[in-house]
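All protein chains but one are shown in place.
Note that the chains are named A, B and C in the order they appear, and that numbering of residues resets to 1 at the start of each chain.
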Amino acid sequence: MNQTEPLNIPTYQKEDFASDQTPRWCPGCGDYSILAQLQRVMPAIAEQTQTPRENMVFISGIGCSSRFPYYMNTYGFHSIHGRAPTLALGLQVSRPELMTWVVTGDGDALSIGGNHLMHCLRRNLNVKILLFNNRIYGLTKGQYSPTSELGKRTKSSPLGSVARPLNPLSIALASQATFVARAVDRDPKLLQDVITQAALHKGSAIVEIYQNCNIFNDGAFAHVSERKSRDDNTLKLQHGEPLVFGRQRDKAVVLNEQLQPRVVATSEISESDLLIHDTSRDNSGLTYALSQLQYPEFPVPVGIFRALKAPTYEERVHQQVNEAKRQKPATALQQLLDSGETWRVAE
Amino acid sequence: MNQTEPLNIPTYQKEDFASDQTPRWCPGCGDYSILAQLQRVMPAIAEQTQTPRENMVFISGIGCSSRFPYYMNTYGFHSIHGRAPTLALGLQVSRPELMTWVVTGDGDALSIGGNHLMHCLRRNLNVKILLFNNRIYGLTKGQYSPTSELGKRTKSSPLGSVARPLNPLSIALASQATFVARAVDRDPKLLQDVITQAALHKGSAIVEIYQNCNIFNDGAFAHVSERKSRDDNTLKLQHGEPLVFGRQRDKAVVLNEQLQPRVVATSEISESDLLIHDTSRDNSGLTYALSQLQYPEFPVPVGIFRALKAPTYEERVHQQVNEAKRQKPATALQQLLDSGETWRVAE
Amino acid sequence: MLQEPKDKHSPNTHLSQAIIRFAGDSGDGIQATGAMFSHNSAALGHDISTLPDYPAEIRAPAGTIAGVSSFQLNFSSRRIHTPGDRPDVLVAMNPAAVKAHISSLRPGGTLIVNDDGFDEQALKLAGYDKDPREDGTLDSYHVHRAPVSTMTVESVKALQLAPQQAALCKNMYTLGLVCWLFDRDTDFIEALVEQRFAQESEVLREANCMALRAGYNFAETTEMFSSQCRVETAEQSPGLYRRLSGNTATALGLVAAAQLAQRQLMYCTYPITPASDILHELAKLRHMGVIAGQTEDEIAAMGAAVGAAYGGSLAVTGTSGPGVALKSEAIGLAVMTELPVVIINVQRGGPSTGLPTKTEQSDLLQAMYGRNGECPVVVLAPDSPADCFTMAMEACRLAMKYMTPVFLLSDGYIANGSEPWQVPRVDQLPQFRTNEPVCSETQSQFLPYSRNPETLARPWVVPGTPGTEHRIGGLEKQDGTGHVSQDPLNHEQMVQLREQKIAGIAEDIPELDVFGSSAGRLLVLGWGGTGGAIRAAVEEAQAKGLDVACAQLRYLNPFPKNLAAVLDAFDQVLIPELNRGQLRQLVRAQYLVDAQGLNKVQGQPFHTSEILEKIENLCQQPSEAVA
Partner (left out) sequence: MLQEPKDKHSPNTHLSQAIIRFAGDSGDGIQATGAMFSHNSAALGHDISTLPDYPAEIRAPAGTIAGVSSFQLNFSSRRIHTPGDRPDVLVAMNPAAVKAHISSLRPGGTLIVNDDGFDEQALKLAGYDKDPREDGTLDSYHVHRAPVSTMTVESVKALQLAPQQAALCKNMYTLGLVCWLFDRDTDFIEALVEQRFAQESEVLREANCMALRAGYNFAETTEMFSSQCRVETAEQSPGLYRRLSGNTATALGLVAAAQLAQRQLMYCTYPITPASDILHELAKLRHMGVIAGQTEDEIAAMGAAVGAAYGGSLAVTGTSGPGVALKSEAIGLAVMTELPVVIINVQRGGPSTGLPTKTEQSDLLQAMYGRNGECPVVVLAPDSPADCFTMAMEACRLAMKYMTPVFLLSDGYIANGSEPWQVPRVDQLPQFRTNEPVCSETQSQFLPYSRNPETLARPWVVPGTPGTEHRIGGLEKQDGTGHVSQDPLNHEQMVQLREQKIAGIAEDIPELDVFGSSAGRLLVLGWGGTGGAIRAAVEEAQAKGLDVACAQLRYLNPFPKNLAAVLDAFDQVLIPELNRGQLRQLVRAQYLVDAQGLNKVQGQPFHTSEILEKIENLCQQPSEAVA
């Protein structure tokens, strides 16, 4: 089933990736923007990865975000709550030539589906995970999610939520994800760039996308999406560039002697003291430290945290199959049945 | 149900914590040693925490390790595979005066139960988790576990396992565990010390215990348990002490500005350059970096990684209850029933 | 225009009953409009029954059929049992609402349309090529057109609201029209508006009231309708009444049970439609010591419930079918450890994700058998919104008395529907007995699996009790000691004990009531939320002189002990269910009765007429001779 011949990929337009279904999100929902950016970059992704549209599959769980596959004119599977990574596992291992995407929400991925996410990442299954984080349960109408802030008042926590929020990217790094990034629904350029890089990555790629739910959690990401404040509140990560931010690029994030992060004015330190961002670090210590930076004490890092080459799960599986075939030439079925504790009854 | 009066705790002996059931582990299994050490420190824990034996509960999942509660003469619940933290949640929230322990295995806690573990830790439920890591499935007779090394050959992976192992303590830190430690079955002193500190900790405490399964994975931890090599292969973490190790205490682990660790001879660096271990750091970046150290490149850190004060989940819940009661004097049941969309039909 | 159209257009027709349906876009405030009009009706002394219906999307695309939300109210001077089959009056805010609902409007019924909603775009979205107001489509109805949006904006002009905000009041304007139509003043609803906006801006409050009065006045002034009609008020026993939805009733029942049993209520759940509102209700009651919390998933919710029960709390978990699937392993654990947990399933359309906002009764066999091994549990099902209160209490009572998981099978229809409820006095609620150990049990050798000879329940001894430290778990237990046991005969005995414990509960529950004569030609046997429709159909059939009776099962496992006798007394048994025959399966297997099914799986409740038709059908067949 493996496609070995070079494919003749048609030249796609954005429209080729829009299905005939009308999106059913609330007017103003951040999901629209994400859909639009994704459709916009798909032609380039198809071309660069030489993946025809029919080899693209979007698998989702349940949630507003998980309706996503219906709007993509590719193969799509709207599965059950939290389990999209498990379907992706079965699909991708049996069909490594496909480009499998998982679309999920903060509840879907981190509450009911947290374990599958963790195991998907540690396996380095070749799958691109788009986690729409709106810090709320949209579809079930406004309960707190695992990324809701401590003290968040929602329908199910009228006096405030009592659990500390999970940090999706810290969990992803601890799970050894090989590609880790963050984007924002309202920043189309960043979104396009990050999604494209995720698509080009071979292995588990997770992109946390801050997504505004204007019905149940409006403005949750205003600090990073409002034009006037966003440059001061975000730290754009770029490989090989220093960790500098601010509208005037006048602030930097550095680590002190105890390796604790702090913000300093660039004017106060010498250029050589700046931390240079490196997405290819094997050891995840520093990248993890970056993922821990929290607004308002720190700017919110966005962009690509990590992009590391490593064999994928399905590669390892199929290498084993091939190696086994080489070492032990394929047993014919008859031979297999005839083995074991046998004896012959003569005529 | 809350016990407010000072209790009059009896003085217990080790034997008071042994139930009438004979342990059914294989002869030579590391679980015996863990049981023995735990029973040994229980009298002191009871005294120091003023917890009578009847307030102690051991909850486990399924696995060899999960048979543990049967051998403790306390309350015990041998639940189902991977779910012990969920039972602990219900129990501890409804009965905060209890001291709840979770005993679990690497498969139980990290494979089927990974999500519950993560959420338990992020909630900071006041529960002490003992994770017996033997890097194998014992009870089901020898399949690879989520902590088995890449390439591990087992019954279910005759050609070697193809997934990278999870690092339990990195996951725990990313989940914001407030107490994180590692101990070894064959090091009774360390085990006693770590277990005692975990018991005294208020909040989620997780202790990874390297445990030898002499039937299916014998010698998995020989490097840290063999007398002759263990000092060279382990890094004993002590709050306020430098990260120095080796039989001659002649080696140190240091991190560069990029948070990349390396091993140096103590003779090569000045004392002030030594990293001092601090279990109380709020920011988990450095601690995470320590948790990533892997043998043989690095020594295996053992002891207490982190011990942080933070409100527990059940404290937050009950504070909310109390606060709500203060703000809105308890509604009598009748009053509650009588509220809402009501009208009266006259006689 | 209404059900007893003696003189259709004369002023002040008096009716015994009317059915009205509001329909419009999800954003049109349809649910709120319906709720206020219902409350008003109830307060006026009508019996009421309501049926909200809305799309699965949070906010489906405006103007489309998929986006239509509706609310139906049946109000009457008699005791009614359902929201009614076909409305007498339909209020439609846009073409999509007309398209989606016109076919259910009773021929000759009244249609009120918002003319402003009918621009070309809207017609296209609704899939109309031609304007239905003009092409004869609506000829068989009394159509009343009003430029609702324009007039609403006009009516609140004085307040200088943004046009969009002003337009939001159009549902109140419509409500004003409807108030006039049914000859009731707007005072009560104005008071509701006051309450509702008490926390919010005064301007909004004012705007809503102004729109309401404007609508009323418009109807009055323009003689838009040729007549008013008045529904008679019902005779109700005196006392305090409350309009109660099934989910709220369930929440209140749990709180009541906890207080009566003097146990802490722990509600452990994970949000899911249509069960989440139970969580929302309970979450408001922290000040009463109720702990209602959200876990990471349904498995955790069930695990936490088991842990809470183990700790001595009244442990409850609530979900819908897919969540039950996830809970099933831990429910088995609760059976084995014999701990009291109430599991609420607010059933919705299945299988899989199915139709999340629609009703169905297709999880009965899942409740009975959806676990590995012989794993019996108690199964109850309330038969109306208010009955959820009673049966939630009953579920708690049985769970704690018998130390067993209990399923409470609600459904989307009764969970979201509402009816008037005479609020009970707390001191008249039943007393609770829980299975605390008698003193002797805690002495000498404590046996966690010793049994109360009457109930077969084991003692509920909780951590924290000195001297009774013991271990339990999911492996088979030795009778008495509770130790792990692989002994073959012990296993068989324990399997039988668990079975007998549940079966024995038949002695502790009410016998099944038959409505109608206790023997005869046809028994209509229902369960749970179909109670109203069945009762209404049987009443009508009886009125027509048919020999039919009905009985509604609220106890599904065990069955009431007189069920065999009840079934025996009738020539034929009909079992209407919103599934493919699940109760029928159980009844046939247990009683070898050739029960027939009336099965509807459309995500919608039964219409009275559907059941009536089937009854007529069966009663017309030549009856077999009976001894």
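Just so we're on the same page, contacts are C-beta pairs under 8 Å (C-beta built on N, C-alpha and C of every residue); 3 or more make two chains touch, one makes a residue touch a chain.
Since the structure is predicted, the reported quantities are computational estimates derived from the model, not experimental observations.
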Listed residues C:D88, C:D363 or C:E469, member touching the removed chain: C:D363
Of A:E97, A:E149, A:E226 or A:E268, the residue in touch with the unshown chain: A:E97
Hidden partner chain, touching residue among B:P43, B:P146, B:P168 or B:G203: B:P146
Selected from C:P163, C:P488 or C:G545 as touching the chain missing from the view: C:P488
Options B:K155, B:K309 or B:K328, residue touching the unrepresented chain: B:K155
Residues of chain C in contact with the chain not shown: 55-56, 66, 320-322, 324-326, 328-329, 332-333, 335-337, 347, 349-358, 360, 362-363, 365-366, 368-375, 473-476, 486, 488-489, 491-492, 495-496, 498-499, 579-580, 584-586, 588-590, 592, 594, 600-604
Missing-partner contacts on chain A, residue numbers: 1, 3, 19, 21, 52-57, 59, 62, 69-70, 72-80, 83, 85-95, 97-98, 115-116, 119, 317, 320-321, 324-325, 327-334, 336-347
Residues belonging to chain B that touch the chain removed from view: 22-27, 62, 64, 80-82, 111-112, 114, 137-141, 143-144, 146, 155-159, 215
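The rule we apply is simple: only the chains that are shown with their structure count from here on.
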Euclidean distance of C-alpha centroids - chain B vs chain C, Å: 44
Chain A and chain B, separation of their C-alpha mean positions in angstrom: 29
Multi-partner residues of chain A (each touching 2 or more other chains): 111-112, 114, 146, 159
Set of chain C residues in contact with two or more other chains: 286, 296-297
